[in-house]
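So the structure is just underneath, and the comments pick up after that.
The complex is shown incomplete by one protein chain, all other protein chains being positioned as in the whole.
To keep things simple, chains are lettered A and B as they appear, and every chain counts its residues starting from 1.
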Amino acid sequence: MAGSLKIALIGNPNTGKTSVFNHLTGLNQQVGNYPGITVERKTGSCKLPGIVKGNIIDLPGTYSLNASSMDENVVIELLLNKTDKDYPDVAVVVTDVENLKRNLLLFTQIKDLEIPTILAINMADRMDKKGISLDIPYLESRLNTKIALISSRKGTGIADLKELIVNYKSLSTEPCLHASSIDPDYFNKLRKAFPNELLYKLWLLISQDANFGLSHKTELMGTSFTKTRADLKRLQQKETIKRYQFINDVLKVGQVIDTSKAKDLRARLDRVLTHKIFGYVIFLGILMLIFQSIFSWSELPMGLIEEGTAWLSNFVLGNMAPGKLSDLLANGVIAGIGGVVIFIPQIAFLFLFISLLEESGYMSRVVFLMDRLMKPFGLSGKSVVPLISGTACAIPAIMAARNIENWRERLITILVTPFTTCSARLPVYIILISLIIPETKLAGIFSLQGLTLMALYLLGFLGAILSAWILNKILDAKHKSFFVAEMPNYKLPLLKNVGLNVLEKTKAFVYGAGKIILALSIIIWFLGSHGPGDNFSNAEEIVKGQQRPLNPEELDDAVAAYQLEHSYIGIMGKTIEPVIRPLGYDWKIGVAIVSSFAAREVFVGTLATIYNIGSTDNEVTIRERMDSEIDPITGKKVFNFATGISLLLFYAFAMQCISTLAITKKETNSWKWPLIQLFGMSAFAYVVSLIAYQLLK
Amino acid sequence: MDIQSIIAYILVAGAAAFLVKKIFFKKKKKKDCGDCGCN
Partner (left out) sequence: MKTTLAALKKGQKATITDFNIDAIPLKLLEMGCLPGNVVELLQIAPLGDPLYINVNDSHVAIRRETALEIDVELLDVASL
């Protein structure tokens, strides 16, 4: 947009960069993806003094322009490409006053790209407590920049920052370190060959793997300027040393720390939180709290949403002339939207906790505690939160994997989380267990039924861990992954940040996955309420002709059963019968399984409909009806022990949730992974159930 | 077919088209950025 200033926010992680961004943009933020990759692209607009509009891009946190991850790559790709539409007019490097030395490394690199750069020193409110004092004019002159001393926590200094941004033209573009001092010989040759390019820029091109879309890269490759990886690293090391020499020199005068004043909260907290025993105990407690919140605290709002959806459905049915559209709206669209909205409480609670953990700095300690356990499975220490949350619901859990920086670890986490026993499986488990497991107590205390349930939970975890282990072996790791995790200072989470984060995640789910879920719900509605030929549409007459006279309720149930049987879904269920017979299932179970793709808990309701008791809600009635169902071919009970176990295992391992597939698609930016989940998990479930039934029958 | 059914079927077709578009449109946008030299 002509007339607006393009600003890039850059900085180390944990410098409060997000808070600064939030201060500048408020609710005017947009989150998307960089094309083709799964890195979040955060932009926003803000009003600057003098009726100037600012477009701010919040670049992923990075420690240096030498990228070691996809996130960091994004930064360097943008800053080296003047033709990119996001290329900034001015850069604001956000630093933490307590970590100035290291933060300035990135600053000096950006200065060397000759982009007008402002140094924002954040967390100024902590200077007193830590005994830090700064000579701003000295720093400004040595670093060739203008400094804004801000506190995103208190909200001070933001106005000054905006002033500096608006006056960006007066910023010097002198570099801090002259790149040629890294290796004078080499760089002189470079300068002669490419006299019109920034030396430092050329250097970055040579030493990075990134794809810049600039022609020079191909010219440089295969010339005498390319070096081996090892040589490059040595030069990069030299560059780092030279930069730190410069920084130390500047800070020796520009920064004074009175250590007698400094109070070290971090050390004291770390002693407890990373303790051999207490560390884990506390972590376990926090995990249980998170689980508790997504499981039970969400119940009330979820119940309200369910009622609201049902009410809305009935309202539509009551106020519209009966017909296809009213049916679609009530049972397809509203049910579909309800199916999306109902996830909001769980997502909100989960991200509330995750935000608090990340903002406070505790999450890094989680990584420290869990890394050794998670690494053999290709998972990150941070994978624990999604895995545990998956026991409530996989959808928010998969979204939670977003804070895992390493893409491979994140992918594996996303793919295996659905194995954990989610709450939608519980209605299926409970009714099947009550049918096939006797009510006896082991040793007079342990209920056999309860133990079976626990065993199923355990199976879920084992399934997740095992598949992670397998994926770890087969997914190729492009480069050896090094582990360097910063342990930031502990901070009181800023509620504004937490709130904005929760809002953003919720919006992302509702608009992203929500659209897909809604579309799929409409399709499923169609398949369930239409059938080929006349059978479906003439259901009522056919049923009346077939049976003895029924009262209105019985007639409704019978019609519903007949229609389901002859709908497309019913036909699908019957078609797969030969395939599922070896697992011990008949076509009626087949229909219920197919319907479960909308949502697992639909299994029970679908069976009820097929058994002509669709209008009842009574669990006991449904159970008794299932218990009395006899298979015409074998003459035995349909829900016998072998079939029951086989079904339990099938539901434990099969991928049967369109919402999960939708969110996996969104988080991995591709259909490849959800499809792999669908076919892989279902194939595995099939085999396991098959073996179980054949062994037990 | 009455008007209700017509509208209903249009919506269903729309949902199907949306999903098909989502599956195939994505492939065009995706650069081969899986090998960005990361991790």
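Keep in mind that, in the parts below, contacts are C-beta pairs under 8 Å (C-beta built on N, C-alpha and C of every residue); 3 or more make two chains touch, one makes a residue touch a chain.
Since this is a predicted model, take the numbers as computed values, not measurements.
Asker: Where does the absent chain make contact, in terms of the chains shown?
Answerer: Spelled out, the missing chain touches these shown chains: A.
Asker: Using the touch definition from the top, which of A:Ser4, A:Asn81 or A:Asn99 touches the missing chain?
Answerer: A:Asn99
Asker: Taking the full complex into account, find the residue in A:Thr25, A:Ser64 or A:Ser467 that is in contact with the omitted chain.
Answerer: A:Ser64
Asker: Can you work out which residue in A:Glu40, A:Asp270 or A:Asp631 touches the chain that's missing from view?
Answerer: Looking across A:Glu40, A:Asp270 or A:Asp631, the contact with the absent chain belongs to A:Asp270.
Asker: With the missing chain put back, one of A:Tyr87, A:Tyr186 or A:Phe368 would touch it. Which one?
Answerer: Considering all chains, including the one not shown, the answer is A:Phe368.
Asker: Tell me, which residues in chain A touch the chain that this view leaves out?
Answerer: Output for chain A: 63-64, 66, 68, 98-99, 101-102, 105, 230, 233-234, 236-237, 240-241, 244, 266-267, 270-271, 274, 276, 279-280, 364, 367-369, 371-373, 482-488.
Keep this in mind: only the chains that are shown with their structure count from here on.
Asker: Can you list the residues on chain B that touch chain A in the complex?
Answerer: So the residues of chain B touching chain A come out as 2-5, 7-9, 11-12, 15-16, 18-19, 22-23, 26, 29-39.
Asker: Sort out for me which residues of chain A touch chain B in the complex.
Answerer: Counting only chain A, the residues touching chain B are 35-37, 67-70, 73, 208-211, 321, 323-328, 333, 406-408, 477-479, 481, 515-516, 518-520, 522-523, 525-526, 669-671.
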